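With one protein chain held back, the other chains of the complex are shown just where they sit.
Then we have chain A:
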């Protein structure tokens, strides 16, 4: 992208009032150069600092004046040394004059490039603008700024001003600040200007776009309101995620002596047929794409696919307008697009403005169907929202967000909060504590919004590029902890937390959290607890779980220690159907043995667990016979011995007959029936 080389002069205020934020300025500027070194290596950059005691610039030697301004670096192609220069900015002793600095910067650009490279020359001013600029020899300060701005426009230069204010410049003279702000705003009337006010070190780090992306339109053409009404628009991306850079793989195979080694790694893919023992590589022309449809894979060649695939016509059509409340914010699917009227087309701009303003008044949004390019294989349906411009230089526009299709949505149902038990509902005090928190932990007090996305740097990327710079010097440097300034993005602002200590205290007082005790225990304990608990419903689910688990060792016999587990393990041994039969038979014997050897019913509990497991197993295997037989046997046994506790225990666990070949009546009354008997 050599033809898009940017020529930038940084104008940095290093006066005493700026010292507090200079370390952030250093980080911001070095980040700018670091990214240029990777993404736009041929950009050229100069550095001017003002507020220094000494003066070193062309203008002061040629025409005099322009004191306290030092050209730290003449304009040159970015290199590593620039990073070093920017990381050690001098600390000045004098309050600088930003207007003089602008003139020096302009002079550098003009001398170097004459009137070439229009639109690619840029000045970037970072100052707090709290000190008055010098009075001019002729005319007012305004006239002076006006002349400079006109010259700037004629030369095709842009200026970007980052003004550090708020907390960072507390006791400044309000009058001077207002005057300076007014002077800076004159630039925006005449030239391409961006003025940004920042009030925290964190937002200072995000104030400058450190990576320049040439804007590319996604679409140019008509926005069709109806077949009779079309507006010419251009579509750009409004947001696009800056990704973590993709690193290349490094090969260490080349001998160290080979100075020309690229150390690159080539990734190769081979497609091999898997049938039989032969593994032959299939050449690309013999490969065909297969698409899954259920269990089938359907082969379709590219040519076939081209003939039948969905081919919509390029164009953007309005499907209708609707109420803004119909579109929920969380339905937005992707990064956002920007629709502007065709630049320079006054009437299209008017049309966009009229529609946008009408939409705003009516609180309406438009639903659009977009096909950005000819040959695109899908359509995009989304919502167009108006963006009424506050700056009278900038025309009104629209934002466009992609909406999901029916296939993209999962409509899960969640329990209503009202349906939760009373213990989960916050009481009045708790609600009050939460209200306090929501109101007091305020990130946007009276218009000063903290963590504004526009000024929030990406902490991960910041960390990566800084580490890259560090590693270039010390190859084995460890990853440093996150920078203090960046901590404000990932952790609550300590000042804000300290201010609201009482709110947090109330929160701690009113809400109690504790770990769920059940989960502390090992799963084995938990399992057993559930097993012996009276809740048959839960334990049955558990029993099935373990039946399905493949046991690590083969169980061939049901032991005395863990008969239930052994049984389940045996039932799940699917290699031979005889296991099921054997398991049922052995468990039945085990149960009977437990009953017979029981002393005062001490083993009934265990027997009942076994019965429960057997019932589950029999239902699963659809073999009610053995279970029902056993139950008849138990009833007979109990009747004979006059045991009442066991039938009661069984009845309480709902361990009735399996009701396939007996009627439900019979099943239900199975144990109930026998109870009166001993009394007779």
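Assume a contact is a pair of C-beta atoms (placed from the backbone, for glycine too) under 8 Å apart; a residue touches a chain by one contact, two chains touch by 3 or more; residues count from 1.
The criterion applied here is as follows: contacts and distances are computed from a predicted model.
*Asks:* UniProt name of the unshown chain, from "U3 small nucleolar RNA-associated protein 4 homolog", "Homeodomain-like superfamily protein", "SAP domain-containing protein" or "AP complex subunit sigma"?
*Replies:* Listed in its UniProt record, the absent chain's protein name reads "SAP domain-containing protein".
*Asks:* Using the document's definition of touch, tell me which of A:431, A:502 or A:636 contacts the absent chain.
*Replies:* Only one of A:431, A:502 or A:636 touches the chain omitted from view, namely A:431.
*Asks:* Please pick, from A:55, A:161 or A:210, the residue that touches the omitted chain in the full complex.
*Replies:* A:210
*Asks:* Considering the whole complex, which of A:77, A:116, A:358 or A:596 touches the chain not shown?
*Replies:* Missing-chain contact among the listed residues: A:358.
*Asks:* Would you indicate which residue among A:110, A:146, A:176 or A:381 is in contact with the undisplayed chain?
*Replies:* Per the contact definition at the top, the residue touching the missing chain is A:381.
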